[in-house]
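The structure follows.
Here the complex is missing one protein chain, while the rest keep their positions.
In order of appearance the chains are A, B, C, D and E, and numbering begins at 1 in each one.
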């Protein structure tokens, strides 16, 4: 049967669960995956019901990364024999693959990724584009690309240095392709929490997603957008941008609702916020 | 009685202690606070006696953040009913509030902030603009804004990703408003030291400030300015900037004084450096 | 006898070992050092045999940093008495010293630095320009410049904030010149591994270098170049750059060789890759 | 009948002529236009036959700009009454409209725009995204947005300062909405050539497009992409980018073909270049 | 009598005329000027009545630039004899002088500058910070600083290359201090119009200012702010910024008023727009 890159099972009304679902192939990413990811996250971006996303993998591990046979058959089959034209085609393909993960960042709804077992190669590229990373105690991570003879080109080298606080570790991982286990992933800041097993992690992921989904979407999605903006700009530019952003967003009714909850010493989740 | 945003008690000649002093309201930031901060730090910037600053909070905790009632009465009362004109006014207010904390960064004297009890909302915006962060074992931190229905717009979203090494944690804190306690604040790098209690922390803060104040102000303040510059620019731009900076600063007499102390195996604090 | 800044002992065919070799002066950096570093790394950049570099220090400690007497005699002797012309000359010297360490970054071969004993002042500037940092349990680090009366101007202030995840710690180290020991260096992410003693560390350094040197140089060196590019640019610019880079690099024969090894469940080191 | 935003009449095999074709409404841009532009240029980007594009307007003038009634009915009808949610929706629409003209820049095939009669409001936004601008002697240009009560937000304010050499003129045009006639358009550098009438201009446009289409598409499209890159980056970044670009593109067979033509003192158009 | 840097004669309710008024000294800029400029433009920024500003000079010429005697007495008198401390003080003064002209850019109301006779040295720094430049036929311009032995440091070198389209001319003017006359100022784009004499120019300036002041201040001031933003950022950043800006500003009532005027084929000036 064909690969299903995701199954939308909505745990609550406002949380979408996206599952990498090709367990018999260790959720290896093939051609179908690349296009389904884009469709999936573009839809989630537009879906006003969805306020938070949880991503996980079906089966024994999160993902084995790119499907090597698939890549060699489809991606790397040059057309023609002029180097420039082959290069031109390759750049288009790389840009398209990059977009597969960039849609996660462009989706204004926060994305919590829950990793168990293993996360290899393009899997690392993928999770660095997510907002919050969780893992199980048995998880390991591997920046695999150098083992396949290439510099990682769909996000790891670009985002990992901005995601992890130790450049020495980033370099070591990317240059030697050694595995990193859960404890080091936690202490280095790749993940913000480690859980005993997948069940506990999924509960934790849904709990975090629930916290997010229950708050004002104006506040939540504005926060995601501005965090990503800040990462790529100077502090001065970031401050100007959010001031321009909030000159309208502070006029939301959510502010009064939330403030009222705060004054009443209640959780903001006790209020209902309109769709965005 | 009116709010006193700071009390200048100079522990030694060259260290200024700024205290958030509205303990009956948990040092909540109100209109008076916003303008007094600017005045205070602009004066410290110009005061040649002051070589290091310690910031702390009076009473039970560091700060509860913005005074919600004050904000709702003063900040968010729109004038007129044209959305564009209301927005225009809001942007001006946000920019003014941002400046409240940016003055800490623009002040060339290093600012050590000592946090006890709690540091909530705008308090986090404030401490991310300080240079060195310390806390007590009982301190907790909360990026509260999303609970009030807005994206944090006076510095947290812009500075926290450049202050802490785990982007996953930054996102989690900003999107869920969960509390972070002292141990995680230390392991994530938000603070560089944790103390048993406020007394020990204040002693530690003054000790660090004393180390700073005793060294050459040419060296110290040039270091602060260049660290902030480096954070916002590429390494190449940062190297060019400090070379341009130091082409004059290396001609200081402090260099010879300090080097002499070093050759004599003495602390640089044994020398006297002129005001800057 | 004169200072030997490096001794090329090639542990294996493709790893170069560069040793700071002036043990009687605690490997203090003098005039000879500054020029020999540039020559050494420019040669390594061009040398197709060399695929990874290990840097360490001879004798009791890694390096005591700049040779203060040498600096005061050579660097800081102003010519003439016009401040502008003295400044002009100083800027040229600073730029030249900066280049001493920037060559490490410009060298596309990964550089593993192994630090024992102590790493002081300009030594910290140097190691922040290396790719992977290791140390012994007895090692300590000191951003010493503020003690000599100057803002560090050959790399520490520019690179350390991008190397370590805690800006509070970076500021504390740079403003107070306090020593940081191995454990804090590890937990803060300055080094990615700590070893019991120098012997163990050198074995570890060579093992890491061996992992690197055994992989495709197209993959490895492309990875280093793109990691450094990413650090200085936005994610969007970084993604565009590597797509442009890889449109040719993916056409390497190393990709097929490596992929074949992967399909055979063998290490990529079992294959032979042509020189680059 | 419905609006036809463009008619593809291919003057030669490799030049595509895109015509704004709603002459009875002075080619005013309506909802259909915005989506057809994107489709049209995305197709041209992918179409290997197309090597150059000529854009012009049917009827009496190039374009009267946005269809005001259409905009007021469709774009500016707010949904709901929460300012933040209305703002969120407006931003999405603006970004979509911006994309309408950004596709012209993203299309690697050079776009020659030929303007006659008048080019008003969004028309100016559009032509600043084209590569080469030509006009007739009777053409005039008007940055109209300020007259409609808004700051131009689909490209004019962003691109015009990078397109025209006189910032004083740019400001005057944008702030007063005065008309600029052909002579000033030429002397200020908005257009590179002025023709007596539309017929002459179309011949000229096709001649320029022919020059472009007859040359190596590897050279031509690489030139467009790098010119746009250079406009948005420093010279140093631009030089690094094109070196990375050309490390593959110089391996094209077109280089040998073209060079041979040059050595034979023939036009490069005498050679045939494969599709790209 | 003391120098009056400006006289506010309001030609119409919404246009402010700022005059350099120290004719007996050829409007040379002295200490009083530097501080009065800041006060004046900060007030204009806040004054809701003011919608456009015209700047001109009293007497025989626009300005002779800095008052050399004043500068030598006040600015360049070093305090103390430590080069670093003198440098520190100089930087503060330069930054303060830069701010004198940067306030013109930060003032959101468009500034039309009308130059007659001569505009020398700091005068050129000043006019490059204005939005629209006009001059008389007898006007000349001189980037004088190199003649006084310094690189221009209050704006000319930074803004002139972004104001004029010929970098060769910019370099020639700045490196040789030669005079440029009205015709070349017009053809190079420094000014957008040349008038026969001062009377005609002032009428023209007021007419342009009137065009600006009569339009929606939401549109006009948003345009100025975004034009300046665009000059300093990439096109992509500029497009994102204005979309964020306009998501609120498009909700203005001015849009409907202006659009109505346009549909009625009337000037937007026939409508009344609320203060901003």
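As a working rule, a residue touches a chain if its C-beta (ideal position, glycine included) is under 8 Å from a C-beta of that chain, and two chains touch if they have at least 3 such contacts.
These figures come from a predicted structure and were not determined experimentally.
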Message: Of the residues E:31, E:187, E:260 or E:274, I need the one that contacts the missing chain.
response: E:187
Message: Need a quick check: the contact residues on chain C for the chain that isn't drawn.
response: 80, 82-85, 87-88, 218, 248-254, 274-276
- request: Could you list which residues of chain B touch the chain missing from the display?
  value: 237, 241, 244-245, 247-248, 251
Message: Take the complete complex as the reference. Which residues in chain D touch the chain that isn't displayed?
response: 110, 131-133, 162-166, 187-193, 208, 211-212, 215-216, 218-220, 222-227, 230-231, 234-236, 238-239, 242-252, 254-259, 261-263, 267-268
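By definition in this document, only the chains that are shown with their structure count from here on.
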Field: Chain labels contacting chain B and also chain D
entry: A, C, E
- line: Higher number of C-beta pairs in contact (C-D or A-D) found for A-D
- request: Match interface A-B to one of A-C, A-E or C-D, accepting only the pair for which over half of the contact pairs are the same residue numbers.
  value: A-C
Statement: Taking each chain's centre as the mean of its CA atoms, chain D sits from chain E at a distance in Å of 32
- prompt: By residue number and range, which residues of chain E touch two or more other chains?
  reply: 83, 218, 236, 244-245, 247-252, 254
